[in-house]
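A single protein chain has been omitted; all remaining protein chains appear in their positions.
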Amino acid sequence: MSFIQKFAVRNVGRNKRRSLLAVISVTLSILLIVFLQGLIGGFLDNLVHNYTKNETGHVRIATKEFEEKAKFFPVTDNIKNPQKIIDIIIQDKEINRNIKSISQRITFGVLLTNEGNNKQALAYAGDIEIEKNLLMLNESILPGGRYLEADDEAIVGKLLADDLGYQLGDEISVMTQGSDYALHLKKFTIVGLFDTGLRIYDERIFQISLSSAQELLRMPDQVQQIVIMIDNYHDSESVAKKMAAKLSDYEVVVSPWTAIGGYAMWVEMANQIYNWFYIVIAFLGAFIIANIMMMVVLERRREIGIIKSMGFTNGQVLSMFVSEGMLLGFVGSVVGALVGLGIVTFLHFHGIDFSKMMGGINFPMSNIIYLRVNFLSLLVAILLGTLVSTIVSFFPSRRAEKMKIVDSIKSV
Amino acid sequence: MRTLIKIAWRNVMRNKRRTVLSALVISVGLSIYILMNSVMTGMDRANIDNLIELSTSSIKISTEQYAEDKESLPLKYGIPDADQLLAYIKEHQQVIGATPRTQFLGQLSNWEDTMPIIGQVVDIKSDETVFSLDNYLVGNYFTGSEENEIMLGKDLADEMGVGVDDYITLYALTRYDSRNADEFHIVGLLNTTDPNINLNTVLISYDTADNFLDLENLITEIDVAVERRVSFSQFTNDVNELAQSIKKEFPELRVETFTELASAFLGITEQKKVFGSIMMLIILAIAAVGIFNSVLMSVYERIREIGVLRAQGFERKEIVGLFIWEGIFIGILGSLIGVVLGCGFNLYLVIQGFPLDKFVGFQNSGIPYWGTLYGEWNVGAIIFAFCFGMIVALAASYLPSRMASKMEVTKALRFV
Partner (left out) sequence: MRKILLFIAIICISTSLNGQEQGITGLEILEKIDDNEFYQTIEYNGSMTIYIDDQIRTKELYTLAKSDGRKALVKFTNPEDYGTKYLMLEDELWIYFPSEEEVVKISGHMLKEGMMGSDFSYEDALEASKISEKYDVEITAQDTIFGHLCWVLKLTAKVKDVPYYSRKLWVDKEHFFTWKEEMYAKSGRLLKEMNVLKIKQFDGRYFPVESEMVNKLRKNSKTVFMMDDIAFDVDLPDDIFSLRNLQH
C-alpha cells in the first residue's frame, strides 16, 4: 500500500493552493473548537467562583453545629484549632496541589447604634489581604475612602452608613453576643464606604479584620469557618472527602459547595448545556471540514478518470483519496490544536478581562476568565478533525470511483 | 448591470451542488447561532422562574416600618386593610395569584437539641397560587385539620431526626411577646433544588398561627405572582407597571419587585450574557471560516471561466460584480434557510420547552430538578444573524474574486 500513500503525499504537495485551503479550514475550525472548550471551562470556573466566594467557598470547614445553624451565623460553635487543621491539609501534597486559597472567616450578626438609631447588620471578618480576592469589597470603595489596613478599622456599605448617619472617619460601636454568650462592644473607625450596586450588600454589611472580630467575640485563635477555593471546581467533592478523611479526629465537617450552596443546580445545568453547545459546535466544525473535503474531492473527478485509465483499481483510487483526506485532516487538526493550546495556555495564565464589557457595573465579582486547559479534549479535537476528514473524503471519492472513466474525464 | 445579474443567477442555478453546499454552511451556522442564543437566554430565565416560584415571588409588599426592621422579624407593623389590598391587586389581569405571609422567629426542639428557625405563616388556600411547592413536596400539604400542622424543609427534618407524620415542638414568641411552645404534626417536607430552602423552611397555617401566636390575622407581607410571559422583558415590564400602580394607590407601603430581591443573582446573569456573546461570536467565526473557504474554493474552480469571460471583454469590475451578485444570492438563500430553520426549532422550544428533569446528565446529580427550559425570542439576534450571513457571503465573494480578476487573462485561461 505504500506507493498509494506516496502518491497521496505527492498529490497533496502538488496542488499547494488546494491543500493549503483545506488545511487552513481544518486548522481554523479545530482552533476555534479548542478555544471554545477552554473558554467554556474557564467561564464555568468563573461562575462557580463568583457564586461561592462570599459564603461557602468551594469547600468549607466548620463545626457540625455551625453548619446546622449557618443561616443564623452562630459564633458559639467554633473551630478551636484552625491553624492546626490548615497545617494538616497543606501538608498532604495531594490535597495541597488543588488548593488556590484558604481563608479563615467569621460572619456574625451585630447591632449598630448611633444616637438612638439602632440597626442590625452583618459583619464579615477575614484576613484583609486574602479577602481582596474573595469578598473583593476593596474594588467597590467610594473615592475618599480606602480599604482596610489594620485592626479596629471597618469598611461599611454606603446605604447602611446613610441609614445610621455615619460618615467617613466616624467611630462606630458594634455590639454583639460573643462566643461566651455575653454581650460585648467594640469600636471601629470607618476608613471607607463601599457601593457595590447590590442592595443586600450595601445596606447590611461591613467588613473588619479577623483579629478584631476574634477580640470582640472573645474567641482567641478560633474561627467560625475555613473557606477554601480550589483550582478546578469539579473536584470540590473529592477534595472535600479527602480533607474529611484527614480531619476525622477533629470535630469538624468538610462540605463541598454543592452540598451547602444554593446554586449547584444552576451550575450543573449551565455545565450540561454548555457541553451540548460544545458538541453542536464541534459538529459545525466537522460539517465545515466535511464541506471543504468534499469540494476538494469533487474538484478532482477528472483526475480520477485519468488515473483509472492509467490502470489504478477502484480500491486504489479510493484509498489514495482517503489517505489524502486523512493527511490533510491530521495536519490541519494538529496545527489547529497546537495553536489553540498555545492561546488557551496563554489565556490560562493571563486571563481575559471582560469587565469593560460589563458596562461599568461594580459588582464585587471577578470579571476575569482564566481559560481551562484540557488535554483530553485536545486529543478529542485532533481525533475529530482527522476522522471527519477521512470519512468525508471517502464518500465522494467512492461515488466518483464508480463512475465510468469516460464520464469522469468528461466532467469539468 | 441587469445582464450581470442574470448571468449571476444562471451561474448559481447551474451549479446546484456548489450553491447548496455554500448556502448550507451559512444556514447551519446561523440556525445554530439562533438556537443557542435562545437556549442561553432560556437557561437564565429558568433560573429566575425557579427563584420566583420558590422564594421571591414577582412582587413582595410590606409596610415601610416592617421593611426597615425586617432583620428582627417583628410580629408587628402589619399591613392595614390587607383584604382591600389583595382585592385591588387581583383586579389586574396579569396577576395570577396574591397571598399573605407572616414571618416569625422561633425554635424547634426535639428534646435532644434546639434549632433556631425562621418560620412562615401561610394561607393554605391561596399560597399555592403564588408559590409552587407542589413539585417539591414529600408527604402531604396542609389539610386544615384541627390539630397543629407544620411543614419543614427536608434537610431540617433530617437534622432533627424527624420525618413525615412525626411530631416536633415549636417554640416562639407570640404577637404579645408571650412565650408559647406546642407540639406540631409534621404533615409534609420540602425537598427543593436549593439546600438553603431545605435547611431553613418551617411553614404553619394562619389558622394554627392565630391560636399559637395570637396572631389575630396579622399580615406582614403579601406576595404576588404575575403571569409568566414568553418574553422576559415584557414580563419585567408587567411586574414593574403593577408595582408602580400599587405604590401609587398605597403610598405608605414598600413594594419590591423580584429584580430588586434577586439583584445579586441577576448580576451574575449579566456576566453570563457577556460570556454568551463571546460564545456566539465564536460560532459565527466558525461559520465565517466555512463560508469563506467554500466560496473561495468555488472561485478558484472557476478561474478558467474568469479567463474566458475576460477574453470576451468583461471588465475586471464586472467580473467582481458578477461574483458579488452570486454571493448575494447564496447569501440570501443561506441566510433565509438558516433563519427559517432556526426560528422553526425555536418555536418549538418557546412553546413546548424542554423538560429539565428529562435532561440525561441531571438525573445523576441527585438534585431534584424540576421545571422547563423555554426558548426566548431574540429578534435582535435573528436580524443580526441574517445580516451577518449576507455580509460574510459578500466579503467571501468579493476578496477572492478581486484577486482572481487581477490575474493575467492568458494565465487564467491556462489555469488548472
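Structure notes:
In order of appearance the chains are A and B, and numbering begins at 1 in each one.
Going forward, a residue touches a chain if its C-beta (ideal position, glycine included) is under 8 Å from a C-beta of that chain, and two chains touch if they have at least 3 such contacts.
These figures come from a predicted structure and were not determined experimentally.
Across the complete structure, the visible chains that the omitted chain touches are A, B. Checked against the hidden chain, the listed residues B:169, B:240 or B:277 yield one contact partner: B:169.
Here one chain is not drawn; of A:119, A:132 or A:184, the residue touching it is A:184.
When the omitted chain is restored, the residue from B:182, B:227 or B:301 that touches it is B:182. Annotation for chain B: contacts to the undisplayed chain at residues 72, 74, 107, 109, 111-114, 169, 171, 173-183, 212, 214. For chain A, the residues in touch with the chain missing from this view are 111, 113, 173, 175, 177, 180-187, 218.
Simple rule for what comes next: only the chains that are shown with their structure count from here on.
For this pair, chain A with chain B, the centres built from the Cα atoms lie 22 Å apart. Contact residues of chain B toward chain A in the complex are 17-18, 21, 24-25, 28-29, 32, 36, 39-40, 43, 46-47, 50, 71-72, 115-116, 118, 159, 193-197, 199-200, 260, 263-264, 267-268, 270-272, 274-275, 277-279, 282-283, 285-287, 289-290, 293-294, 296-298, 300-301, 356, 359, 361-362, 365, 367, 369. The residues of chain A lying in touch with chain B in their complex are 17-18, 21, 24-25, 28-29, 32-33, 35-36, 39-40, 43, 46-47, 50-51, 68-72, 109, 119-120, 197-201, 259-262, 264-266, 268-273, 275, 277, 280-281, 284-285, 287-288, 291-292, 294-296, 298-299, 354, 357-358, 361, 363, 365, 367, 369.
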